[in-house]
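What follows is a set of notes on a single structure, which appears directly below.
With one protein chain removed, the remaining protein chains of the complex are shown where they sit.
Moving on to chain A:
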Amino acid sequence: MGPPPVVTGISPKEGPPGTRVTIRGEFLGTSVTDLIGLKICGCDCLLSAEWKSKNKIVARSGPCKGRGDIIVTTRSGGEGTSTVQFRGYHESIGPVKESAVWVEEAAPPSLPWGRRPMSPTTYIPPDPLGLSTEGDDCKFPEEELHEMFPDGSGKLSDDNFQPGWYLLEHHSNTSFEDLKAGMVFLQRKVESQKEGQLSFLKANTGAVMDQLDRLVLLKNMYEEDERKNGKEPLPSLQAAIEESITLADSLFSEILSRKDNADKTREALSLLTRHKFLFQLPASIDRNIRKKEYDLVVNDYTRVKNLFGNTDVKLFQKILGEIDKKIEDLKEKLYNRMKTMPINVQEQIKYIRLLISLNWEGDAAWVAINSRKDYLMSLMNKVKDHFKQKEEQEFSDKNKRKLKEAESEASAVRGAWCAAACGALSAQLHALWPLARRYFAGELAGEPTDHQRQAQLKEMIIAAVELFSDHMRTCLLSGTGSKNLPIDALRVRLVANLRHMREAYEELIKLDLPSQPLSIVEKVIFDYRVYGMTMFLQRAHKRVKGLAEKETWKIEEFTDYGAITNLPHLLETYTEEALSAIHKCVSGGGRREGVLLAEGGEPARAAIKLTQGLLLAYVAVLQDLALHLDDTQEFNNNNLSVALEQRIEEGASNSRSWQQRLLLAGTNAHYTRRVTLTNISEAFHNYGFPAPTEAIQATKEALSTLESTIAETYLEHKGDPLVGTIETSMDMGRHKTDADAVIDDARPYVYEIINNLIAVHAEVDGVCGAASSRYVRLICETVCEELARLAACAPGAELVAPQAAFQARLEHTLLHVATAEHLTRKAENYLMEALSTIPPLENEEEKKRMDSIVEGFKKRMELQLASLNCNMETV
């Protein structure tokens, strides 16, 4: 047995029957079932008791009156006690008084002819003390009375009447004298009641007599009546009543029927007013739809559904049907509007929400997403068709205009296409993606949890982006029209297009799209960048190819490697320009983009390949320029005097001789190999591109080959005629040879050889500068080879003549002396070989003579030898 319940708190502490009372205390039961009794002021309230916790019970007070304990009884603790008390009081219910208990509102009909039984509560007993009642002011507090007389009552008629209470309640301010007088009055009254009936009759003799008179009168009247109407008065009465009823009916039937009609009308009117909302709804829906205040419509619709959704009234059902139809129309309208593109995404979401709140069957948001995607697709295609058409139009007009102009127009059109497509993509995805996100976040109802939906959305976005990328590829990468565009315009266009795409790409990144679609766009951008790079390089290639026409043969500069024209510089400039354009336009990667020319990447390889093609084209140009023999121009095969007459600086570009061109091409090649290629390589490095080592290497090799080809060609055309003259000149002299004549000088052919060499040297040196020795050496070598050949062919019989031998030795020695600076090992070998066929000198005298002749030759030929040896690299 646990501790008994103790009630220590009551809220509120007083109230009329039915007051909701919160009882607090301790040990008020361990569970609902533990509570087995609750009495408030003695009234059992267990029925209404709600057990909340062991400290709290909520109940309703019973019909008790007065102050009393709250006794809780539990199975576990038995009957409890209370430290606080509840006071119940009755309220007289008035029309303005709030009441917690049910009171019949309709008052019972007051019958004017009937008698209302007097309510006992309104019965006010006469003042027993015969004292005038005092005012209500200064009333004795009722609570204190309750405290003083816990079981008492102040009512005279009650069993537990307490005189003290009564006195305190009614006469707390009455003086003792008055009270004594009252006591006397009361005693007298009691006394008079004790005296009995006789005294009562005595006191009321007049009244009794009067009553008797009345009774007699009544009896007389009754008898008279009976005489008049017989024993049975009722039938005649009934007939009279019935007649009066009929009369009354006939009198009132019209009025009543009119009243009925009026009532009905009134009823209908009140019905209309009461359900004004419903009846006016169709109209108001129309109005609100016109005003586009769909929220109001939805609200009204929901309200009407709640209010009349389950109505059985035919009229209401009819109106509801009408409303439903309107709502269906509205749904249809909203649906179409939601689907109709273009539409602001906020507005679309608004429509979706409206559709959702209108219980549109179907997944509104999903439809919206789909329609948005379809719109995007169709927009893309439309953009494409539009610009295609425009482009074709441009081209069809091209007979009116120049091709170039048309092409620049076309490129502009493509640029606009690109911009429009980018704009469309970013704008539409900008709308579509947040919509989808909200959809999948569950904000827009539907079935976002469907697994297929996610995949479908992904497919949609990828499809859209792929379409975009396809279009961009057709638009930008398969460009045919931009071939003839000026380079600046091309660059501007490229940069603009790239910027458009990057902006769109940037937008997509901002949208936080998944990486797959982003990568597709990135790929397009990347490809376009590669395309741009290719374009620039191809452009440069083309320009390099066109260098042939640019060649003026004007010597721009005398470098360490000889005189060069502007070709190497132009090559460098073109390459440099292309590289800078690449660097400026396409190399710089944007956000989340790959490096264009990553080491070892496909684009880098392509770039190197293109560069190689470019450089090789240059080589081809050089080769073409060098070796293309113009029919009108003959190789200048004239002798020294002619060669010397030609002044290099004066030569007009087109009048430059072929061999000079050859030589210039050679030096150009040489210079390019040595200087320009290094510069180009450096330029690549400076722009941060991977070094085109392979291309440079290949070009170097090609240039070397070209140089040798040029040298050979030169030799062929220059050396062969020179060598050819030797034999004839030699033979010419030999016929005149006198066997006895003292030989004091070489034959003229020697001088001719030397002169020719000088002419070659002059020519080569004029062009090649320091590099000229190569050509001279080659010529010398050929000459020596020829001499050796001639020496070998010389008939042995002639060698017998010492004079001839001396002569030959002298000539070879002189040649050796003259060309000593230019002799390669091979050439020297040839000379030695030639000398070896000549018998040696016989005596010292001969030798001395030869030496003196050689010395004389040196003295005489000092100028010639100097000119031959000037500006020479030593071997």
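Basically, a residue touches a chain if its C-beta (ideal position, glycine included) is under 8 Å from a C-beta of that chain, and two chains touch if they have at least 3 such contacts; residues count from 1.
What we mean here is this: contacts and distances are computed from a predicted model.
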Which of "small monomeric GTPase", "Ras and Rab interactor-like protein", "Eukaryotic translation initiation factor 3 subunit E" or "Large ribosomal subunit protein mL44" is the UniProt protein name of the chain not shown? "small monomeric GTPase"
Please identify which residue in A:Pro12, A:Pro63 or A:Gly546 touches the non-displayed chain. A:Pro12
Of A:Thr83, A:Thr573 or A:Thr693, the residue touching the omitted chain is A:Thr83
Just one of A:Leu35, A:Ile71, A:Leu129 or A:Leu168 touches the chain that is missing; which is it? A:Leu168
Against the chain that's been left off, what residues of chain A make contact? List them. 8-15, 22, 24, 55, 83-85, 138, 140-141, 143, 148-151, 162-164, 167-168, 172-173, 175-176
